[in-house]
Each structure stands twice: as C-alpha cells, then as structure tokens.
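Let's look at chain A:
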Amino acid sequence: MSDPVAADTLASAGAAAGLPLLEVDGLTVLLEVNGARRAVLRDVSLTLRPGEAVGLVGESGSGKSMTARAMGSLLPPGAEMRGSIRFGGAEIGQLAGADLRRYRSQVAMIFQDPRAHINPVRRIGDFMTEALRTNHGVSRPEARRRAVDMLAQVGIEDGDRRLRQYPHQMSGGMLQRVMIAAALLTGPRLLLADEPTTALDVTTQAEVMAILDRLRHQSGLAMLFITHDLELAAAICDRTAVMYAGQIVEVRASSLLHSDPLHPYTAALTAARPDITQTTRRLRAIPGRPLSAFEAPPAECAFAPRCPHAADVCRAAGPGLVEIDGGVSRCARARELRGRLQAVPDG
Partner candidate 1 sequence: MAAAEASASRRGLARLRATGPAGIASAAVIAVAAFAAAFGPLLAPYDPDLPNLSLSWAGPVGGHLLGYDFEGRDVLSRLLAGAQSSMLGPLVVVILSVTAGTLLAVTAAWRRGVSDTVISSGLNIVFAFPGILLAVLAAAVFGAGLPAAAIALSIAYLPYIARVVRGAALKERGQPYVAALEVQGASATVICLRHVVPNIGPLIVAQATILFGYAMVDLAAISFLGLGVQPPTANWGVMISENQDGLLAGHPLPAVAASLCIVTVVIAVNLLGERLFEQAQAARG
Partner candidate 2 sequence: MLAASLLVASFVIFAALYLAPGTPLAALSGGQPLPPGSAQLLEQRYHLNEPFLAQYWYWLDNALHGNLGVSITLRENVSTLIASRIWTTAGLVLYASVIIVVLGIGLGIVSGLRPGPLDGGVLVVTAVLAAIPAFVAAIALIMVFAVKLGWFPALGNGTSLLSNVRHFTLPAIALAAASLAIVARVTRAAVRAEGDREHVQTAVSRGIPARYVIQRHILRNAAVPITTITGITTASLIAVAAVVEVAFSLNGLGAYLVQAAEDKDIAVVQGISLLLVTAFVVVNLLTDLICAALDPRLALRDGAR
C-alpha cells in the first residue's frame, strides 16, 4: 500500500501486535560493474520487529552494506532492485517526494567513517539541526535545544559550544557520537548502523556500543547493526544474520550462534577468532577468499569450495533456506550436520 500515514499507524499498531516493522522479501540487487549487470545481492530475506536489534555479519563483498542501503532507499543510481521491502506494510520502492522524506525520518542511518559523512565546511549545529528545521518545521532555537539535549545523552557535555564547532575540531569518536545523536533527533523507528565502530579504537568502540545499546532500550528503537565482527554483533543484538556472497546463509539467536551454529561458514568464522583463554598452535583461517555475489556460480552453494563439509548435494544446486529450531540456514546439509559444526579449538 502506498498511504504513508496509514503505514505509520499500522507500524505503531504492529508494534503492539508483534507485526514486523521492516520486511525484506526476496531482495535481489543488480549493479552495472565494468559494463555488465551483476548481482550484488541475491534473494535476501530478513524481518525486523519493532524494538528488535538484529546483527548483520559478513566479510567485505558479502553485500551487508548494500542490504542496508537498499533498506534506506539509498541504492546507487542505475541499480536495479527486485523483490520487496516493506515498512509497516508499505512498499518503500514506490515512495517518492514527501512520502519518501517521511520514510527517511522514520529510518535513520549512521555510517562507518563519521568524518567523511559529515560536511566539513558547516558547523556541527547546522549538521544536527538540518533535518529538523527543513523537514519538520522546527524553529532554529528549538532545534538547537533538542540537539544539546541529545548530545548530553550521548555523553557530550557543553553542547552549546560543540554546536558552534566544525567537524575538524573534534575527534573521530566524538564525531560518531554526534552522528548517532543527529540520527536520533528525528525520532526514528529503525536505526541502520553500518559498521559504526569499525573506524574507532577499541576503547571508543566500547563507549559507542554502550551508548547505542542504552539509547535503543530507552526509546524502543529497532536496529540493524552491520559489522564484520561476529562477537560484536552477538553482544548487543538479539538475533544475528550472517551473509556470504550476497546471500543470507544463517539467521540465529545471538546466544546460540557460538554454541550451535547452523551453517559451516558461521562455524568457521567463530573458529577463526581465537579465544583469549585458550592456547592454540596456529590460527585457523578459512582457506580461499570471500566471494562477491556476482562471482558465485548460481547453481551450487557459494561456500562449497571453501567448506570442510562440502558434499555432492552442495554442488548439485544452490541451497534454499531451511528453518531449524527458530533459526534459518542456507546449508543443504544443515540438519544432518547439526551439533557437529561447533567450533573446536585446534589443540
């Protein structure tokens, strides 16, 4: 449906009724790469419920950023999108003009490199209040007041002075907090966080994660947290989805990801990250290199060449998604390998 007001109401009602906030269904995205149309996402399906935090994990080229961009309606020009993305029941691919802008204030996005994503020649105050003043008709003094409040919430005191500063006068960690604060000012329902802590040092990373977690629980915000770090996602997300070669290969409750993974790739990822309490003679790496969606052959499992459990059935056809124990797996042998995929340290 394309009535955005109704969609808003539906989304709020849905929250009460447990209906999904954002539904991605069979999303396939094709881009023009070196003159040829290639798939960067293949048949991606994911659902987010109101107030839920979902992690999206994968290596470079797995398509996680592209998924977030598709959700934020920020696909590059010339990209072709198939499948559907519905927000509160409304198909976002069909939104335009004022409706699209309203959607954008409901779905906020924060990015990996805050310094590149904030206009360097304008003041922080302009950056933070721009959306409020332009789209929501809030007066400048009122917008500044709200910005100062939000800055305090992300741990930046002396907000009045900070609003007058320029981005180059602030550190990376502080800029990321500003970005988070700015994103939350319009009261969004969903936050798409694209590797927000990757560019930060570990201490700042922990601070920013804590802020995100606290604010999320405070406002009942849903979040899609994208990262290449499985542990990080599992730490603050209720569910985690793993992507490989442009496809979702597993969705699982975060607490079970380590102990009971449903896909060999997930198991390999957890095994590759050594536990600080154990000794091992050598680090386990996954042989080969990660594939992008368009490099994967369509008629077989994309992970088969690197998978220690690969069998003929894996190379016969591209595996579909199977539901196991509340989670989802794209492994043709998921049921039979259940329980045997657990990460075992190399002694």
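How were these candidates chosen? In short, all candidates are chains of the complex that A comes from, given by their letters.
We adopt the following convention: contacts are C-beta pairs under 8 Å (C-beta built on N, C-alpha and C of every residue); 3 or more make two chains touch, one makes a residue touch a chain; residues count from 1.
Just so you know, these numbers come straight off a predicted model, no measurement behind them.
Participant: For chain A, which of the options 1 or 2 is its touching partner in this complex?
Facilitator: Result: candidate 2 touches chain A.
Participant: Within the complex, which stretch of chain A touches candidate 2?
Facilitator: Going through chain A, the ones touching candidate 2 are 72, 74, 100-105, 108-109, 111, 113, 116-122, 130-131, 134-135, 166, 168, 186.
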